[in-house]
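Left out: one protein chain. Kept in place: all the others.
Letters A, B, C, D and E name the chains as they come in the text, with residue numbers starting at 1 for each one.
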Amino acid sequence: MGEMPAKQDAPPKVMALDLPQAALSEANQAYFAKCQEKLGFIPYVLLAYAHDDAKLSAFAAFYNDLMLSPSGLSKLEREMIAVAVSSVNHCYYCLTAHGAAVRQLSGDSVLGELMAMNYRAAELSARHRAMLDFAVRLTEASDHIGEADREGLRKAGFGERDIWDISAVAAFFNMSNRMASAVDMRPNEQYHSQSR
Amino acid sequence: MGEMPAKQDAPPKVMALDLPQAALSEANQAYFAKCQEKLGFIPYVLLAYAHDDAKLSAFAAFYNDLMLSPSGLSKLEREMIAVAVSSVNHCYYCLTAHGAAVRQLSGDSVLGELMAMNYRAAELSARHRAMLDFAVRLTEASDHIGEADREGLRKAGFGERDIWDISAVAAFFNMSNRMASAVDMRPNEQYHSQSR
Amino acid sequence: MGEMPAKQDAPPKVMALDLPQAALSEANQAYFAKCQEKLGFIPYVLLAYAHDDAKLSAFAAFYNDLMLSPSGLSKLEREMIAVAVSSVNHCYYCLTAHGAAVRQLSGDSVLGELMAMNYRAAELSARHRAMLDFAVRLTEASDHIGEADREGLRKAGFGERDIWDISAVAAFFNMSNRMASAVDMRPNEQYHSQSR
Amino acid sequence: MGEMPAKQDAPPKVMALDLPQAALSEANQAYFAKCQEKLGFIPYVLLAYAHDDAKLSAFAAFYNDLMLSPSGLSKLEREMIAVAVSSVNHCYYCLTAHGAAVRQLSGDSVLGELMAMNYRAAELSARHRAMLDFAVRLTEASDHIGEADREGLRKAGFGERDIWDISAVAAFFNMSNRMASAVDMRPNEQYHSQSR
Amino acid sequence: MGEMPAKQDAPPKVMALDLPQAALSEANQAYFAKCQEKLGFIPYVLLAYAHDDAKLSAFAAFYNDLMLSPSGLSKLEREMIAVAVSSVNHCYYCLTAHGAAVRQLSGDSVLGELMAMNYRAAELSARHRAMLDFAVRLTEASDHIGEADREGLRKAGFGERDIWDISAVAAFFNMSNRMASAVDMRPNEQYHSQSR
Partner (left out) sequence: MGEMPAKQDAPPKVMALDLPQAALSEANQAYFAKCQEKLGFIPYVLLAYAHDDAKLSAFAAFYNDLMLSPSGLSKLEREMIAVAVSSVNHCYYCLTAHGAAVRQLSGDSVLGELMAMNYRAAELSARHRAMLDFAVRLTEASDHIGEADREGLRKAGFGERDIWDISAVAAFFNMSNRMASAVDMRPNEQYHSQSR
């Protein structure tokens, strides 16, 4: 367990910007300790935000509400959206980290590959196909989204709150993909071999 | 002042999803009251998130840190990025709300129009041109961003933290533009005439 | 009225090309005087063309027939097309000048903003939506236009001549947008505050 | 010569819109007679506009000034721009009619093919390459055109008026390509075999 | 007939790479002699591959099976696909060589022009329109092709093997177009005037 403090003192190269880690609040220190305990590592995206304690807090709160709080979408469905969006944007960090999450949550390593490569090649339920078609269209041509697109989701069985959640996850990864590419964020090595 | 409670009881049509406003925490009630007092209205984006108190809190915290906390970028510069990005994505909500912010913060109504229509038609300093070129390239082709792009910002005088902030604002509006288009968020009418 | 000759003697900077104004024919002098009288200014696009009297005449005749002569499309509808097309092409001159025209002809300042930002966010009649969808598709992918697109206009109630006129206005602004961007045409300042 | 009046009474199918030919002014009748005499046919684009005498006059005046009046660009150079732009837009009418013009004016049938297929595959002088690069960039991404592009033309030897003329021809064919595609304009058969 | 060996000894400039012709196998020498006899020339694409005897053999075998062996698609139909795909990719070599083939096989010089300029402007049977729509969609957005696209071909009367063949020809010219552009392959002059 001696490795964790070492990592915080001399953090690994997690991005192309030279921004030293800030002194972290007790809450964020505890959060990092919990990551280390549960995952075995601190996701580098969190280390990238750790140059500013307030930004780290805001990002983590926003992310955890989005991806982990109760929703009509399962955690796996949210991760599928994350990866399908990241495939369009060719985001190395998010494809690696969230591809691993799809493999882990689904217990299906091939599904993770399919989301990262081309979700249209997967055999999906009508629900999942509609969900991902909306997410990718929002990624590629958000100014063309209209009532017909929302109606498509309703016909596939999604409720109003579900539409919000699909939109919110797809929109968030359009932010995260760009943030990761802008600063050349590097994924933790552990993701590559997880759940293969 | 009687209008504010009325608005909260029967909120205006702020988006295409039918999601009733949640019971808000005291903190969020206070935040809304402060908006009403300072701006004369509650931005509809906040009312759109208000169907879920936790999501409203997370969004407001993230947004306020990004756009209002200390940074090497002025508030006006952050708003210029917001509008230039929203112009690429043709986001009606963000162009309206943040176009008004550029007009107000700059005292230059034409600058607001230029950011919304085509920032390349504006007479900009080398600093501002580099900043917006990066933000728009991150919007249009994030997978092509590389060290040469970051070096361009450094040569224009931006530091490591500034590059983070330019990236973070540009990335955020790629999220917000998509969220607004996905749910057809409507801007408050007041923005249109502000600072003309 | 002393301002007008002054403007002709020392015209304002209306574009990035250094082309002195030509000696104008009596007809064009009268046209400029009429602009000054009716509008309070001479639109800079006309001053841009005024480096060559014949080109000015040809442009003005073509433009006035297109936008002002009798048609199944109202003047407002023609201006709506102009602005929706200019939004795709991000043309600063045309968005400014014709955005003002939409505001003025409609008496609805928000409609002008909607056309300039994203016509899909406006609440439009089926007629107007079909008209603008055709105009924007012609702008973005003219080689894909076919009989099905024309049939769509017919089903929305447009006649053969109306289809010609929608096409002609959309096509014209694809020319004017490019001409304005090519020479960096500047709009008259007055447009910005008109009909707000 | 009996065929010409016959053609006017019962004009060939020149487009997909059903718009009968208007009674033409004496000037336009004379213009058509001159076309018949000089070319052996009336270009169908003129017959397409002939449903409205005023539109025909305005179009012909604008076109003839643009393509035939004195300019620092030769008539062949203007036709080369016309065809290179029409190749991007895949306009059947303009590629056919103006491809024939390039073949005729240059006496080089292969040059006509190269302009229609891909001008980058032609062995061109630096002047012509710069001219066509500008015209095609204006076609594909007019909102990105800026002072650097104009400077490129100046370095290739073009004057201010030449830049206007290159821009005007490229912009015009972005209009004509769209008009032709919108109404499915058909080229006269004679063009295909001309100057092969 | 003395010209043929001369051509092999000192081959014409067929591409931008400086790669001398290899010693050819007897089979490839016989193939070139047959080309010379039947066509009157050796297609430059074959001379381009002739820097390596094995590559020439593999290319010619693959090409001849694809374009000349028995198929539910006629040779003309395969050439129509070749030209429509090459039009999207603006490939000078393939548009020239295969445009000539369409003219020759169809006896319709205008059809060759239509395929090279914009197949959507041609009056095509439902079969041919479906065939070319699929081929062009495969060219422009192969990752979006799905079962609905294949069903469209089946509804237009194509069998399983026909779908393979349409796909194979369209895919092949996406290779050949890129190979020709990459090395600036030049077409034989004879193609330009063939079957006009």
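Assume contacts are C-beta pairs under 8 Å (C-beta built on N, C-alpha and C of every residue); 3 or more make two chains touch, one makes a residue touch a chain.
Here the structure is a predicted model, which is why all the values come from computation and not from measurement.
Need the list of shown chains touched by the one chain that isn't shown.
By the stated touch criterion, the chain not on view contacts A, B, D, E.
From the list E:25, E:125, E:142 or E:193, which touches the chain that is not on show?
Hidden-chain contact among the options goes to E:142.
Could you please point out the chain B residues that touch the chain left off the display?
Touch with the absent chain occurs at residues 143-144, 146.
Residue-wise, where is chain D in contact with the chain that is not depicted?
Residues of chain D in contact with the hidden chain: 118, 120.
Identify the residues of chain A touching the omitted chain, counting contacts across the whole complex.
87, 90-92, 95-96, 109-110, 113-114, 116-118, 121, 184, 189, 192-193, 196
Here is the rule we go by: only the chains that are shown with their structure count from here on.
What is the shortest path, in steps, from chain A to chain C when you may only step between chains that touch?
The distance in steps between these two chains is 1.
Touching both chain D and chain E, which chains are there?
Under the touch definition, chain D and chain E have C as mutual neighbours.
Could you work out the angle of the rotation that brings the CA atoms of chain B onto the matching CA atoms of chain E, rounded to the nearest 5 degrees?
The two chains, chain B and chain E, differ by a rotation of 180 degrees.
Going through chain D residue by residue, note those that touch at least 2 other chains and give them in order.
Answer for chain D, listing residues that touch two or more other chains: 90-91, 143, 146, 181, 184.
Show me, using the given definition of touch, all chain pairs that touch one another.
According to the stated criterion, the contacting chain pairs are A-B, A-C, A-E, B-C, B-D, C-D, C-E, D-E.
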